[in-house]
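Apart from one protein chain that is not included, each protein chain of the complex appears where it belongs.
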Amino acid sequence: MTSNNSALHPGSYLDQQGKYKGILGWLTSTDHKRIGILYLMCILVFFLVGVTLGGVMKLELLRPGEQYIDAQTYNGFFTVHGVIMIFMVVIPGLAAVFGNFFLPIMIGAKDVAFPRLNLFSWYIYLVGSGIAVLSQFGGNGAPDTGWTFYAPYSIDSNTNVTTAVLAAFVLGFSSILTGLNFIVTIHRMRAKGMTWFKMPLFPWSLYATAWIQVLATPIVGITLLMVIAERTFRIGFFDPSLGGDPILYQHLFWIYSHPAVYIMILPAMGVVTEIIPTFCQRKVFGYQAIVLSSLAIAGVGYLVWGHHMFTSGMSDFSRMAFSFLTFVVAIPSAIKVFNWIATMYKGSIRINTTFLYTLSFVFQFMIGGLTGLTLGSLATNIHVHDTYYVVAHFHYIVFGGMGFAFFAAIHYWFPKMFGRMYNEKLGKIGWAIVFSGFTLLYFPMFVLGLQGMPRRYFDYLPEYSVGHFISSIGGFVLIFGIIIMVFNLIRSARKGELAPANPWDGKTLEWTIASPPPLENFDNDVVVTEHPYDYK
Amino acid sequence: MQHENTHITSYRAHGVILVLLLFLTAITITVTWFDAGSLSVGVAMFVASIKASLVLLYFMHLKFDQLVFKVFAAVAFLLLAVVFIITFFDYLFR
Amino acid sequence: MFEGASNFAKGVDGAFLFILAISFFFLIGLSAVMIWFMIRYNRKKHPKAEQIKDNMKLEVAWTIIPFLIVMLMFYYGYVVFKPMRIVPKDAMEVNVTGMMWSWKFEYANGKITNELVLPVGKAVKLNLFSPDVIHSLYIPAFRIKEDLVPGKENYMWFIPNIEGSYEILCAEYCGLRHSFMEAKTRIVTDEEFQKWLAEPTPIAEEDKGLAILQNNACISCHSLDGSKLVGPTFKGLFGTERTVIEAGKERIVVADSAYIKRAILEPDKEIVKGYNPGMMRAYDKVITADDIKSIIAYFESQSKLPK
Partner (left out) sequence: MEHNTSIEHEHRDDMGSKMGMWIFIFTELLLFGGLFLVYAVMRAKFFEDFHIAAHQLNVFIGAVNTIVLLVSSMTIAMSITAIQKNDKRLALILLSITITLAFVFMVNKYFEWGGKIHHQLYPGSEIVLTLKHGQVLFFSLYYFMTGLHGLHILIGMTLIGYVMYQIKTDKIKSNNYQILENAGLYWHLVDLIWIFLFPLLYLIT
């Protein structure tokens, strides 16, 4: 991995282990830390692919009419952009990278419960991603259904939809196995003395996430399988010309895919809940409230899927019920925001790149979440459903939320993972550009949506051009910032200052061991007596 | 040490459960001979649920397992039920 | 958010502003607090953190209060939404068909158009149908949207209350030309509307075939000007030689009336080389034999034109 780790202390997980050297040593290692890094590398690559597709889309939308790509290509692009971002980047995202790396350490374990299964999930992830990438080429061209694969279009379209659906199906398995692994790890492998309510909050959020992964993913699995069967045998589950019911497809799809958005955001919330106390040197405010709200999000989040279908012709009673439940699920998120801010009160706040990303997470999450309320309200949803307002909402909450939490996490744990410090100054410059680019890119989309610009439009009416133009400019500012950030991280991983064991004065267990962590994490069995955030 | 408080189910108990299960199967089949209509599905599902509970509790040992497993199973089944109910909010009120 | 031209616009905008106002209050308030803490409790100024105990009362307060607020939001949204599903009895009905990738509006007297003309101030009920995939009828100025689901009847209603011309857009992704699936709705006075409705659709004999092609959205896949869309162009089709693939075998046929009839009724049987099967659906239940005659007449008339 990092080339010259000779300078780092010997015996770290980066050193050779097992009988294989180099790449092979990584590909066969069941060490949870190495698997975390493997995921990190893959996700970074796929993120850049997805982002490039997004960039090309913005280029095309710079002006009305056809500029660089034709409509079919555009439709393929947003589909693949969505599939990559959702199934390959943000769903595994934090859980697979930082969950794998830090969950065992934070609960004082030497590895996850099933290390081999863990490596196996990574391979499944790789296979699934490979299939997804394959769906781009050959056959009848890239899938063009949108990441939601709505029937009956997904059944009629003769592009490589089957391949893309298969990819999502396979990726689902990887997600399930990771979740299963985490649940058992948390139940069985906590250190002596670490009772449930002494467990740090990132593991807690992973625990809630894992249950969603385990209990929601199978439903989309079977649904996608049915789509494949439908495309192969023309059965008629969802195809109305054969008596099927397209709305049933939407139900099944969103039964998973709404909980899936909480798979994305819960670990992000967990990360933020770790970072804020550390940088404020304060005990987290309302530990139990945060735990309960994580569980509540996981539970209630399962019941609100219909808010994606308010205009689908669902029964009026359902629309009301789903709208109601949608508003209920906003409460635990609100509680978390209040607790984060309360934790800063009378703290001793250290502002650096990590913390700036964290604060922008909170800010953007609020915007994304609050606009979610307008989407959840029946009257207003009718107007903005399937417009750029929705696009803005979910980019704010997925990219601005989960994405920024990812950036925060990678800066926060960077010294621990690679044993070196990142460059603070460059980091801050990168953050400023990323943040302003982000706002410029996505904020105009709210306005566009309110004006009535539908999403998944290759071309648009002239009245929407101003908004699109500003937004496209923002896209290029953003990528510039991202390049700075990635450059800073890559350079620091090789050349940065050596990191001490606990650069931020954190309290959780990962800061008690050397950076980078030794192979077996802890020399002796860990015994926990204190609360995870007992700052003095 | 691993199985400190393992519960050993006797062969006889297993046999009794099997007889019960077979008996319940016979009931569902005979019920369908008598009356059709929506009632028979209700009865069939009710009996099937009893059978499932027997399998879960005795064959799958849930009754003698630790509390976590019972809670897990309860959550999973509850969730499935709720998903059914909520989906039918749509189909029943259309 | 901008001009609102139906009876629902005010309610929807009101609900929106209500939620937005509360959201802004929280967003700005919480961000301000966050920034203030950042300055006030910055490590330089405040090197030693004070440990604050959890506060149960506070915790309960900020659970209950937001809960009440969102319930209010829910209620407001629901109250505004509810009338959208309750159609007044005297509403005029128009059947709307959305198909890949155009709109067709059919009035009670049988008049069929591509433009939705409506009288101002009168309730209209649109019955929504789709023969192929899901579409969604969206009139931003009226704040309404509802999906057209194949195999299922759906409806929407509204009262347009300002004269003018407004965009109709398709808001559910429906394939290649989704973003071009637009139409206009023209809101006119009642007299104007009655007059317009009484006018028969222009059916000059030579145009009849063309009208059928337009009304059935054939021209969204087949251009008339020679450009290639999803299907082959209609320009100069009649009488030329076509390379088709039937059951895997390539064959050359002449595009005569019989061929065109087959192409419309069973499009998947002979596939024009270079195009994909399954795109065009069979029109056997839609296009009558008479219509096909008109279409062929139209093609024929076109091929006679100087090229």
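Letters A, B and C mark the chains as written, and numbering starts fresh at 1 in each.
Everything below uses one rule, namely that contacts are C-beta pairs under 8 Å (C-beta built on N, C-alpha and C of every residue); 3 or more make two chains touch, one makes a residue touch a chain.
These numbers were taken from a predicted model, which means no experiment stands behind them.
S.K.: If the full complex is used, which shown chains touch the chain that is missing here?
M.R.: A, B
S.K.: Identify the residue among A:79, A:145 or A:217 that touches the chain left out of the display.
M.R.: Touching the chain that is not displayed is residue A:217.
S.K.: For chain A, which residues reach the chain that was dropped from this view?
M.R.: 109-111, 113-114, 117, 176, 180-181, 183-184, 187-192, 195, 214-219, 221-223, 226, 229, 233-237, 242-245, 248, 251-252, 255, 525
S.K.: Name every residue on chain B in touch with the hidden partner chain.
M.R.: Chain B touches the chain not shown through residues 1-3, 6, 8-11, 14-15, 17-18, 21-22, 25, 28-29, 32, 36, 40-41, 44-45, 47-48, 51-52, 55-56, 58-61, 66-69, 72-73, 76-77, 79-80, 83-84, 87-88, 91.
Operating definition for what follows: only the chains that are shown with their structure count from here on.
S.K.: By the document's touch definition, which label belongs to this structure's chain graph: line, ring, star, complete, or other?
M.R.: Per interface graph, the chains form a line.
S.K.: When the C-alpha atoms of chain A and chain B are each averaged to a single point, how far apart are the two points in Å?
M.R.: 37
S.K.: As a quick test, compute the distance in whole Å between the mean CA positions of chain A and chain C.
M.R.: Centre-to-centre distance between chain A and chain C: 32 Å.
S.K.: State, to the nearest whole Å, the distance from the C-alpha centre of chain B to the C-alpha centre of chain C.
M.R.: Distance between chain centres, rounded to whole Å: 47 Å.
S.K.: For chain C, which residues are shared contacts with two or more other chains?
M.R.: Residues of chain C touching two or more partner chains: there are none.
S.K.: Can you list the residues of chain B that touch 2 or more other chains?
M.R.: If we look for residues of chain B contacting two or more partner chains, we find none.
S.K.: So in the complex, which bits of chain A are touching chain B?
M.R.: 187, 215, 219, 247, 251, 255, 302-303, 306, 314-318, 321
S.K.: Report the residues of chain B in contact with chain A in the complex, numbered from low to high.
M.R.: It is residues 68, 76, 79, 82-83, 86-87, 89-94 of chain B that touch chain A.
S.K.: Residues of chain C touching chain A in their complex?
M.R.: 1-2, 8, 11-12, 15-16, 19-20, 23, 26-27, 30-31, 33-34, 37-38, 41-43, 46-52, 54-55, 58-59, 62-63, 66-67, 70-71, 73-74, 76-82, 84-85, 132-134, 136, 138, 140-141, 143-147, 149-152, 154, 167, 169-180, 182, 276-279
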